[in-house]
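Structure incoming, see below.
Complex shown without one protein chain; remaining protein chains in place.
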Amino acid sequence: MAEQQVIIAGFGGQGVMSMGQLLTYAGMLEDKNVSWLPSYGPEMRGGTANCNVIVSDNPVGSPLVTEATTAIVMNLPSLDKFEGRVVEDGILLINSSLIDKKTSRTDIRAYEIPANDIANELGNIRIANMVMLGAYIELTNIVSKESILESLKKVLGPSKEKLIPINEKALERGAQAVRQ
Amino acid sequence: MAEQQVIIAGFGGQGVMSMGQLLTYAGMLEDKNVSWLPSYGPEMRGGTANCNVIVSDNPVGSPLVTEATTAIVMNLPSLDKFEGRVVEDGILLINSSLIDKKTSRTDIRAYEIPANDIANELGNIRIANMVMLGAYIELTNIVSKESILESLKKVLGPSKEKLIPINEKALERGAQAVRQ
Amino acid sequence: MAKVLMKGNEAIGAAAIKAECRYYFGYPITPSSELPEYLSRELPKVDGVFLQAESETAAINMLYGAAGAGARAMTGSSSPGISLKQEGISYIAGAELPCVIVNIVRGGPGLGSIQPSQADYFQATKGGGHGDYRMVVLAPDSIQETVDLVIEGFDIADQYRNPVMILGDGVIGQMMEPVEFKDPPKRDLPPKDWATTGTKDSNGRKRVINSLYIEAEACEQMNLKLQAKYREIQKNEIKFETFGTEGAEIILSAYGITSRVTKNAIKILEKEGIKAGMVRPITLWPFPYKEFEKAAEIDSVKAFLSIEMSMGQMVEDVRLGVNGKKPVYFYGRAGGVVPEPLEIVEEVKKILGGVK
Amino acid sequence: MAKVLMKGNEAIGAAAIKAECRYYFGYPITPSSELPEYLSRELPKVDGVFLQAESETAAINMLYGAAGAGARAMTGSSSPGISLKQEGISYIAGAELPCVIVNIVRGGPGLGSIQPSQADYFQATKGGGHGDYRMVVLAPDSIQETVDLVIEGFDIADQYRNPVMILGDGVIGQMMEPVEFKDPPKRDLPPKDWATTGTKDSNGRKRVINSLYIEAEACEQMNLKLQAKYREIQKNEIKFETFGTEGAEIILSAYGITSRVTKNAIKILEKEGIKAGMVRPITLWPFPYKEFEKAAEIDSVKAFLSIEMSMGQMVEDVRLGVNGKKPVYFYGRAGGVVPEPLEIVEEVKKILGGVK
Amino acid sequence: MAKVKGRVTFNEERCKGCELCTTVCPVDIVLMDTKRINSKGYHPATVIEMDKCIGCANCAMICPDMVITVEREKI
Amino acid sequence: MAKVKGRVTFNEERCKGCELCTTVCPVDIVLMDTKRINSKGYHPATVIEMDKCIGCANCAMICPDMVITVEREKI
Amino acid sequence: MAIVFERTKGLTPGVMHYCPGCHHGIAHRLVGEVLVELDILDSTIAVAPVGCSVFAYDYFNCDAQEAAHGRAPAVATGIKRVHPDRVVFSYQGDGDLASIGMAEIVHAAARGEKITVIFINNAIYGMTGGQMAPTTLVGQKASTAPYGRDADHCGQPIRMCELLSTLEGATFIERVALFDPANIRKAKKAIKTAFENQINGGGFSLVEVLSTCPTNWGLTPVESMTWLKENMVPYYPLGNFKSPGEVK
Partner (left out) sequence: MAIVFERTKGLTPGVMHYCPGCHHGIAHRLVGEVLVELDILDSTIAVAPVGCSVFAYDYFNCDAQEAAHGRAPAVATGIKRVHPDRVVFSYQGDGDLASIGMAEIVHAAARGEKITVIFINNAIYGMTGGQMAPTTLVGQKASTAPYGRDADHCGQPIRMCELLSTLEGATFIERVALFDPANIRKAKKAIKTAFENQINGGGFSLVEVLSTCPTNWGLTPVESMTWLKENMVPYYPLGNFKSPGEVK
């Protein structure tokens, strides 16, 4: 009876919304119950953005995530805002390329992933989100890497199919980063 | 415990509204309870107009007159529309200059007054309404002629005070017409 | 001041002037047009401003501006025009601007008829605009009461920084009755130290009139503040008229002009040996729920009947007040038809026959 | 058709197209703008017309024209924009034009916040416009239900010649969930033999779309006809979801997204050994009063709690349904704040502590 | 100059006595019949010297109530 | 031609890195400091060869965020 | 003898409710005649305003919709978008079109909405009893301008043809008057062109008809004609402001 309640947060341009959508889409492809809920409004303009994702074997109750099984934070304000929302024993994924602070929580499983650095290494700063997503599915197994890639194909469309390999690599590097 | 519930009706230009207002005003001057309610709306344009007046020793309940103690009708459509509204033993005043029909009611007191002819005789067709009003107060004594004239002074204003005598004459001729 | 004979619409205008209202923004519409017409004549004489707005929408927003600038100001219209003001009313309530809004209701929905109606009760009392807000809704049944309530209405508006609606109908707007212009009960009114008059007047402290709270939590705070104020108003400002409830077999409820028709009906019923009491709400919001609760507890009372010039609106509030203790019935006429006393008498007999 | 993942606002657009709606007139406003954006992309592909109106007022009147011309047509907005449509909605109801109006509610009053809210309940269900009219108000709690109700909503509109409102909120508009586009239950829809399409189509018989009845009596007849139709709708179209009422200590009522938060709360309560049942109105008008009446008669039930993202609106209808048989409580958040399950759990405990 | 002969007919019950038609007749033959009153209470317009009518239709053209029918023939 | 000497100061925390100021300097000395980032995450604008500045205030005039103060003296 | 003028089939047979001498009657007739002459009566949908001509839906012998006050251009837009092959026109007063309905008429024109608008400018609110309109002349008395319109207080009257002519989408704009047969004939021609423009797929067309309101002007119908000619025409110059053929 797996259920993941995820908060994904970061700056406007870091792809947190699409990260959440890919996860949701993948869940749907695996016939799970899913929902995706964005923050919206003026804080999005140049400021921070976040979304709530639920992937569950049961019908989704409220799409709002108030107690996250996982939080993925891409920048410092997001860490500050959301670390408190993670449930005991929940997961906190920190983009350590941009956040040099540690979490103050000791009752959760926190991972620091230098997502921007890894993305830079792979040659495309815009896939830092995929690095984080790779780490996330590695830890939770809530959806498979294949489903994420399948979703990505749907989202990118045939014209951009050439971007799939680099995204796959990003997922793998993210998984690696938390695989010990 | 006198109470008069009056319907006054006629063509747009026959002064039925002001006739009702004068009566109401006079009632107020005599410290009675009064109300005046006009019909309003598109039927007034070139069509017919009517108003409801209540003059009473008691507080006025509904200002709508559905059962009239008196109806004053200045033209044929008004006779047709309102003769049925007069209570048993009530009064119906018919402007016989313009209405050559008789009332079909036998249980009421009907009077035919050639108001336009009398007004014409007096040299001002516009005071036919005062003729009718004179007849009305003569029959009911609900207010005095003096109060009507006093009201008229208020309505006309000082500049038109010279019109008082002819109006007074009209009231008297109306009274005469029903005094037998 | 001696009694004068005035048309309802004009009396509203005169009462506003008496209450020191100096600004009117409005758009003509039957059966309320004598109000702007009167004020276009009279306001200039007291150095006030009458401005015919290009629309009801513009008028309500002019009112917002003027009220926010600290003035006593008013607008008025009739049903379709009031519908057009709903966004503005919500803004006025949200920004807590004191002002008076007159609705001389006519038959609806749509273009409907221009005859008297009470079918805007829900709109006035539950909020025709968006969001949780309330207007104080005053529903007079005579020209004298209209005048009294308009004058007091401006004070109520200022005391609570809240819009006040005068809810009349075609009869109230059009009829003439004698009126006296009396001073309202004295109230301690707070200074308008929030009004935008230029920082000259506030030692450079900037004042802002606003209802935007971009953070949900801030917006909630604004709402909680409003609700606290509304509770205060409910505590202090409920007005009603009750009579003949003790020993009554049935309680009739009606407001505005319908209550006068109902009073005639009660007299007829009395003659026929049926004792009917009455609760007449004068403030439709805050609604006198307690008064109905009390009446519902009277043993002799078998039923309630709400009489309206609508298809059944206030009856819901009557039900909420009676709260299941006694059956609540409804009798209404629509589209501009005013009920006649005998119809009510018949209805009462039918009901009492039924519940007996 | 396979499931697709869609944002609520876009799903509404897709559902409208699926329902053969080909005309959309609207003005953008957060949080509903993805609806016009989607339809500006998609309607041209099916030879439909998307037209951005100059205002919400214009949009609702374009909708009137298009619906009166026989088309399936829609408009949408959010709270302040819906307030601006009130006159038009009253006209549409009065002229009996079938169409769908979407309100993705945000925090009010005034400019308020753009966050999700349910504070337009009164406006939607009791009539924000003037006169006695009703819209069918459908309040989905998921994107799938949104899509289903939009598609059925067009049929309901056509069946009764009545406007239908989809009442969502910021969450419904913005969230993504998987949806399937299914055919609605089959209905026998009357021909639109009243639509103005030129007398060419009607053997020269002139057709008129109108809500003006200058004589009060005629206007009343129109109202009686509407009321008869409304009774028919009340008989046929009430939708709700009930569960766990048997043996429940308390009945929670909530609609739309709040009902999902409430379901989470019910699960938590269950774990804590408190049995809470639920009545979720899906049609807010016609309201499922009977369902509340029934629940109120269950012995185990000690109280009702209405949970809303407002300061207390639907709770009045709950009270009317419960009709004094059990106490009815209210818990709400305002201005764009969505309640959390634990708040509801706490509130339930407080109430049960109190009534025990 | 070819002569024309006209004839006008008034649907008197429609006439509202506005007198507009009396101001536009080039031969000045349209006037109000102050002796008669139609059922709406108006003095109807009429033509007395019909033979002067040239069928120009000016009267009909200005009548807001479509009271007047005009006929014409060349003679 | 009387020479003028100018000096510009940037309130860097306000800068949003829009680069508008870099397009209007007559002596072309305003550029973005791609090495640094302010707390909002923007590369701030800066001037390197301040002595070339003529204090024309073009940069300040076009700056939407009131980042720039300009001083000038005749020399 | 041949009938050279008779009651148009473009209007229904009943007597209209307008006051004696009111120009609404003339304007209605011209529109009705044009609909018949262009043979479009059975493919036309009229939109009636709120104003004295509120019953226009009954008078024009074609399909019709009654619009909310001022919103006729929006309603007409809705109809025309659904039935682009039909002829759609609105008939509006000056309060309806130039006051409350200003946004709708400007935007219909700006969009180049393919509709025809007959705009009756009688410098007053007729229906509601003679209140000031945006077109009321300076100094003219109205029930809400009892001391005469004061330009300093509420500005000078709006000239709609001039205003709308600034919009590219407005392709035929003309101002006419009905104070004598020659002008009535010109008015009819303009109305005809306005409909032809729509039929030919041209953009927005509008004919402003300077009209009398004897009742609220407090003048006889005949006096009203003179007042219109002497007071309105100088402020509202007659003529064509835009024609389909014109180079932009």
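Worth a mention:
As written, the chains take the letters A, B, C, D, E, F and G, and residue 1 is the first residue of each chain.
Here, a residue touches a chain if its C-beta (ideal position, glycine included) is under 8 Å from a C-beta of that chain, and two chains touch if they have at least 3 such contacts.
As the structure is a prediction and not an experimental result, all values here were calculated from the model.
The hidden chain makes contact, of the residues C:Pro191, C:Gly204, C:Gly273 or C:Gly353, with C:Gly204. Across the entire complex, the residue among D:Pro36, D:Pro116 or D:Gly321 in touch with the chain not shown is D:Pro36.
Of the options C:Gly13, C:Gly68 or C:Gly153, the residue whose C-beta touches the omitted chain is C:Gly68. Not every partner is drawn; the one left out touches subunit F at residues 5-7, 11, 13-14, 16-20, 22-24, 42, 55-58, 60-66, 68-73. Touching the omitted chain from subunit C are residues 23, 25, 49, 51, 53-55, 57-59, 61-71, 73, 87-88, 91, 95, 196-200, 202, 204, 206-212.
Taking the whole complex into account, subunit D touches the unshown chain at residues 27-30, 33, 36-37, 40-41, 44, 50-52, 54-56, 80, 110-111.
One rule holds for everything that comes next: only the chains that are shown with their structure count from here on.
Ranking D-G and A-D by contacting C-beta pairs places D-G first. Because subunit C and subunit D share one sequence, their contact can be compared position by position; here over half of the interface residue numbers appear on both sides. Taking the mean Cα position of each chain as its centre, F sits at the greatest distance from subunit C. Between the Cα centres of subunit B and subunit C there is a gap of 34 Å. Taking the mean of the C-alpha atoms as each chain's centre, subunit A and subunit E sit 87 Å apart. Looking at subunit G, residues 19-20, 54, 66, 68, 127 sit in touch with two or more other chains. Within subunit B, contacts with two or more other chains are made by residues 41-42, 46.
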